[in-house]
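The other protein chains are all here in position, but one chain of the complex has been omitted.
We call the chains A and B, going by the order they appear; numbering starts again at 1 in every chain.
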Amino acid sequence: MKIWKFIFKRILQTIPLLIIVSFISFFIIRLSPVDPLAELRLNPSISQETLQREKTRLGLDKPIIVQYGLWASSFVRGDLGVTSSGEKVSTKLAERIPNTLVLTLIVIFMTWIVGVPLGILGAVYNKTNLDRILTVLSSVGMAIPSFFFAILLLIFAVKTGWFPVGGLTSFDFNDLSFGGKILDLTKHLVLPVTVLFTISLAGLQRQMRANMLDVLDSDYIKFARAKGLSEGKIIFKHALRNAINPMITLLGFEFAGLLSGAALTEYVFQYPGLGRLILEAVMKSDINLVMASLMIGSIMLVAGNLLADILLILTDPRVRGE
Amino acid sequence: MFKEILKDKFAGPALIILLVMYLCIACANFIAPYSKDFSDRAQAYAPPSPVYTVTAEGKLSLPYTYNYVRVFEPKLYQNVYKLDKSQKHYLRLFAKGEQYKILGVIPCSIHLFGTDKGGRFYLLGTDINGRDVFSRLLFGGRISLTIGFLALFILFPIGLLYGGISGYFGGWVDILMMRFAEAVMAIPSFYLLIILASILPSNMTSAQRFALIVVILALIGWAGFARVVRGMVLSIKNEEFVQAAETIGQSKLGIIIKHILPQTTSYVIIAMTLSVPSYILSESGLSFLGLGIQQPDASWGNMLKEAQEYINILYRPWLLTPGLLIFVAVLCFNLIGDTVRDILDPKGKLR
Partner (left out) sequence: MKKILGLVLTLFVIIILLGVLIRKDDNNSGYTFDTADIKPNPDAVAINKPYPCPKTKTIDGVDYLQSQLPVGQFGGEYVTSTIGEGPKTFNPFTSTDATSSTMADVMYDGLFTSNPMTGEVIPKLAKGVKSNKNGTKYIITLRKGIKWSDGKPITADDVMFTWNDIIFAGLGNTSIRDELVIAGELPKIRKLDNYTVEFTIKRPFAPFLRALSAPIAPKHYFAKDRDWQKNFDRFLATNTNPKDIVTSGAFRLKEYIPAQRVVFEKNPNYYMINKNGDRLPYINKIIYLIVGDINNQILKFEAGEIDDISLRGGDVARYKAKEAHSDYVIYNLGADNGTMFVAINLNNRKNKDTGKYFVPQYKQRWFGDRNFRKAIDYALDRQGMVQNIANGMATPLFTAESPSGIFYNKKITGHKRDIKTALAYLHKSGFRLKNGKLYDKYGNRVEIDLSTNAGNTEREALGVMIKQDLADIGIKVNFKPIEFNSLVNKITNSYNWDMIILGLTGSPLEPHNGKNVWSSAGPLHLFNQRSAADIKAGHIYPLPWEKRIDTLFEKGALCTNFNERKKYYDEYQQIIYNEAPIVYLYSPIRIYAIRRKIKNIYPSTLSGLTYNIEELYIDKEFKK
């Protein structure tokens, strides 16, 4: 029961956070010199009614704090307004969010599968050449500008013909069998995943290595060693569990980093995700879309952190005890 | 500390490379054969000038080069560059070139290298406007390599003070301040970055734009930093020397600044070296998208824009050099950062 209470409390805590986030994003955008309806005004196919509807929805003639209230209440009700071309913002976002989620979740999964073992290796062989090489390699991965790497990979795809050039599905996707669909998606995802994986692996590997070093240095491991347990048993039975727990908190941050990092990668790979949407919206000063995707991005991020925390509560009894 | 870094197998060379880079950009006016705006439109996308040391007759000679002439090849539908072999242009050290001002005051027209009069020497070819890529790399480096540091100099005092106040005062102040910082952290940073950059008014001078981008970069990073500082302050404030200072009746702000914050120096140094690279990458990404430093100013990011074009990657590889430089600079910072951390914090306590 205590667990549920704890989780409930944690969920409640995110609400003020989201309110502050919305405040910040709202004021940044509204205080900018850009007229939020300029794009709509210039589009001859937008009727006067739509324009009027938007004006009242945003309350542009009222003081800014009232505008915020109007915006927030319509946001809560799920009315995110229309884009500069007159489409509903909510449908646009709904199209993109799953794609971004797929991409980021795969990358997180991959980095964990690879990063955790490498981190353990680094810690176990601390200060040896293997450790140094791992650190340098991860530095190399971190140093490549993601967009540049993405461009080079695209050229690679063109030259070898092994991978499609950007996008998410082939044009005959809907006619494929289930297996064919999976294969098609995989082929499209390999390159963007590679880019994001390369740039985010380093952080995880380092963190894992540091945690492991901490744990290996602790008294109970020393005690276990003194008891004469084999090194393998010490590492996998005792140290690993304790080293991984703090990593779960990191999940949320990793998700945050990926959301940001994915924007440029999505842009170069023409991947139909949230990052590319917000980039395009920003380029066109499509205020409603920018505002909504900024909020949704933040909500996803907060939700990711929340999930990580809940996971931690469920797996680590110490957190509950505190 | 410098000695220790220099001794390191990886960080030593990295430090030397970085120092050379900074020296080069500091003396960009002197090293670059052309100014950043010098352009010869008849020489757009000219390849790097060839340097010969053996003449066609097989005799050894001082290094020389030829000028390019552009010819339209109707069969190819394309401009091609041919060497004008009628006139050799010898390379000179300390050649006379365009005038510039040392430290903005003393006029000077000596460049590290160049050719004799009438010659053109493009070490790394030219871009679409016929501007020397090598020279622009140097001038672009001035922006790309300093923007991160400048942002840090704004961000760190803010973060330190914010974290210090929040941690020291505790209670409601702490909760409010931390909630705000967390909210800033909860906005995907790159989204925030491009949005802030895009709402910059378009009628700014390039110096203003540069300054505002520095500020924006700083705005993104302070919150995370402040949070860590607060954590450290929480543990430091119970130490005896702080309590001693309190009993003498020092002002609270004074205690934070004079007694508590100096204790975080190690962390600050580590965090600084480790976060410079991410600012360099952010600036390049921003300029690559056209939201950062804009033409005709050069930065490595906006120079890389041309590397988006397939044809350029295939046939004009010299346009990729900014990407290489970003990579090298960031890698060097990372390697040094790792070593600095190992030196200052061998047990990995600060994180």
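By our rule, contacts are C-beta pairs under 8 Å (C-beta built on N, C-alpha and C of every residue); 3 or more make two chains touch, one makes a residue touch a chain.
Because the structure is a prediction, the values reported are computed rather than measured.
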Pick out which of A:91, A:218 or A:315 touches the chain that's been left out of the picture.
A:91
Out of B:10, B:34 or B:66, which touches the unshown chain?
B:66
Check the options A:20, A:107, A:157 or A:189 and report the residue that touches the missing chain.
A:157
Answer key for B:21, B:44 or B:110 versus the chain not shown reads B:44
Across the whole complex, the chain not displayed is touched by subunit A residues 35, 38-39, 42-47, 50, 84-87, 91-92, 95-96, 154-155, 157-158, 161, 164-169, 171-172, 174, 267, 270, 272, 276-277, 280, 283-285
Which residue numbers on subunit B touch the omitted chain?
39, 41-42, 44, 50-56, 58, 63, 66, 70, 72-73, 75-83, 85, 128-130, 198, 202-203, 290, 294-296, 305, 308-311, 314-315
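In this section, only the chains that are shown with their structure count from here on.
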Which bits of subunit B are touching subunit A when the two form their complex?
9-10, 179-180, 182-192, 194-196, 198-199, 201, 277, 281, 284-285, 288-291, 304, 307-308, 310, 313-314, 323, 326-328, 330-331, 334-335, 338, 347-348, 351
Touching residues on subunit A, where the partner in the complex is subunit B
16-18, 20-21, 23-25, 28-29, 32-34, 132, 135-136, 139-140, 142-148, 151-152, 155, 158, 210, 213-214, 217, 256, 259-261, 263-264, 267, 275, 278-279, 282-283, 285, 290, 293-294, 297-298, 301-302, 305
